[in-house]
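Only a single protein chain was left out; the remaining protein chains are all shown in position.
A, B and C are the chain letters, set down in written order, and residue numbers restart from 1 in every chain.
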Amino acid sequence: MEDLKSQLAQVIRGYHQKGWSPATSTNYSFRLPTNSNVIVVSKSGIDKSLFSENDFMEVDMQGNALAAYEGIRPSAETLIHCKLYQLFPEMMCIVHSHSVYSVLQSMKNQTSVELSGYEVLKGFEGIKTHETTVQVPIFDNTQDMPAFANVLEEDKVRLTVPAFIMRQHGTYAWGKNLFEAKRHLETAEYLFEVDWKFSEKSV
Amino acid sequence: MEDLKSQLAQVIRGYHQKGWSPATSTNYSFRLPTNSNVIVVSKSGIDKSLFSENDFMEVDMQGNALAAYEGIRPSAETLIHCKLYQLFPEMMCIVHSHSVYSVLQSMKNQTSVELSGYEVLKGFEGIKTHETTVQVPIFDNTQDMPAFANVLEEDKVRLTVPAFIMRQHGTYAWGKNLFEAKRHLETAEYLFEVDWKFSEKSV
Amino acid sequence: MEDLKSQLAQVIRGYHQKGWSPATSTNYSFRLPTNSNVIVVSKSGIDKSLFSENDFMEVDMQGNALAAYEGIRPSAETLIHCKLYQLFPEMMCIVHSHSVYSVLQSMKNQTSVELSGYEVLKGFEGIKTHETTVQVPIFDNTQDMPAFANVLEEDKVRLTVPAFIMRQHGTYAWGKNLFEAKRHLETAEYLFEVDWKFSEKSV
Partner (left out) sequence: MEDLKSQLAQVIRGYHQKGWSPATSTNYSFRLPTNSNVIVVSKSGIDKSLFSENDFMEVDMQGNALAAYEGIRPSAETLIHCKLYQLFPEMMCIVHSHSVYSVLQSMKNQTSVELSGYEVLKGFEGIKTHETTVQVPIFDNTQDMPAFANVLEEDKVRLTVPAFIMRQHGTYAWGKNLFEAKRHLETAEYLFEVDWKFSEKSV
């Protein structure tokens, strides 16, 4: 577990450097390989440029802090992590970004980002060819996390790739391990950027 | 204090790398935790890519060098720091950038940057929801620092978030400590970039 | 050979940082200086931010894994490397990117990128003056590697500079050694970016 904490912390600091997690924003988690009912999640309010393996805490599948962490506040969005792990039981890691291009995509008048014909689409698990079209859903942002968890549950059918955007907020992506979750997030962010820059041109 | 100098110096070098403080530009300060009438401010003319804990000096609340630093020139904009500390007595740290997007925002025909509906707005202390609209004021640039200090005092009511832009110059942000000041600056800069890029699209 | 592996691995990690090889995408190779029928190629599915000298394998000129590497999957695009080495027998190294600007260039309605008058064109071997015009060909992307290898062979005459684009995919570049291959890729990518940004302006 210490290794996983350390690896994810390094990924987080790297994402801060890319501009994906300004200041204290964004949150991350993984489930214990030895007990997938325990979620190791980033603590609230940590500067992501300095995030270390000591900045995680453990919660249960309802988002309650485990005894050893009583009184410490998990990320406000922990319930999103809990719901995603419930909806996709094989998933073991969730990553998040506030990237500029995911926010820009979500400010267009659209309910999903349509991505078509890109080689990098193969970065999403299960996609074997660029000759495909993917819809990354955009959900409205909210501060009401239980309500948002319900939206995810009700709209699970729209989650055809392991990523979605919260409007004017950012991207969530997940995978069977950190390696896969990271690949899914980088795939999504790359495609959001290319697609945005191309659409600027073709205006 | 040595720790604070070293931490702020590291932040400054990082901001140079982001392109927020080209060459010797921008300035930074904090007040002594043990004596808030002493301001530790960046010396004038230091290359920000090499800024170290030795590149600070101490001034009083009127911007005069303390005895130990006699003859050394503080940043030309030290009076801005002094005035902000007077106006907001709880604030202990001030950071600054010459970011491209703050300058671009200030070249639009507007007296403030309106930011609405972004999750990252919660990076400003006291904001708890994205469902809000914030005005970051833009003040005209000047080389007359006493005059600018007066503008800040007269227009204090416009400083509803802990940041403002000087036109064709850059952003000032502040906080109760380095951590908070840094969060406010990164929040502002991120939002200026997203908002600028979106407005390009929608032209 | 260990040195070459280590140098190329460092280049790959650097390209990941530039955003040229998101997640596990892109592939790279060099031929053994002591036996140019052996191709040392990147293994499939490695996160490029962590690519190390241990993430290479050896294949023959038909792309079959050598005995010591039986059962390990080379990059899916190994056949492209094999064909390029056949077509250009003096070439000893091939590099690849999925850069945003190569993809954007390929989404314009064009079969090559025309680059004219740039000083940096001299980065392509054999070009001695900016007063020239170069066409970097764009080939349609495909998952059928034998078919693509045939396209390269049939259209060899279009490969007047040591680089081409696969549509919505990225850039391949090659050289007589890593140093030259790297120079050719960086030259191409720089020019794609400048040319794209200029064409946005002149719309």
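Convention: a residue touches a chain if its C-beta (ideal position, glycine included) is under 8 Å from a C-beta of that chain, and two chains touch if they have at least 3 such contacts.
Everything numeric in this text was worked out from a predicted model, so none of it was measured.
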Q: Could you run through the displayed chains and say which ones the absent chain touches?
A: B, C
Q: May I ask which residue of B:10, B:25, B:86 or B:112 touches the chain that does not appear here?
A: B:25
Q) What chain B residues would touch the chain not displayed? A) 19, 22-25, 47, 49, 98, 100, 103-104, 107-108, 141, 143, 166, 168-170, 196, 199-200, 203
Q) Please identify, in ascending order, the residues of chain C that touch the omitted chain? A) 14, 117-120, 122-123, 128-131, 179, 182-183, 186-187, 189-190, 193-194, 197-198, 200-201
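By our rule, only the chains that are shown with their structure count from here on.
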Q. Are the chains arranged, by touching, as a line, ring, star, complete graph, or other?
A. line
Q. Greatest Cα-centroid separation from chain C: which chain?
A. B
**Q.** Rotation angle superposing chain A onto its copy chain B by C-alpha atoms, nearest 5 degrees
**A.** 90
Q: Could you check chain A for residues that touch two or more other chains and list them?
A: 200
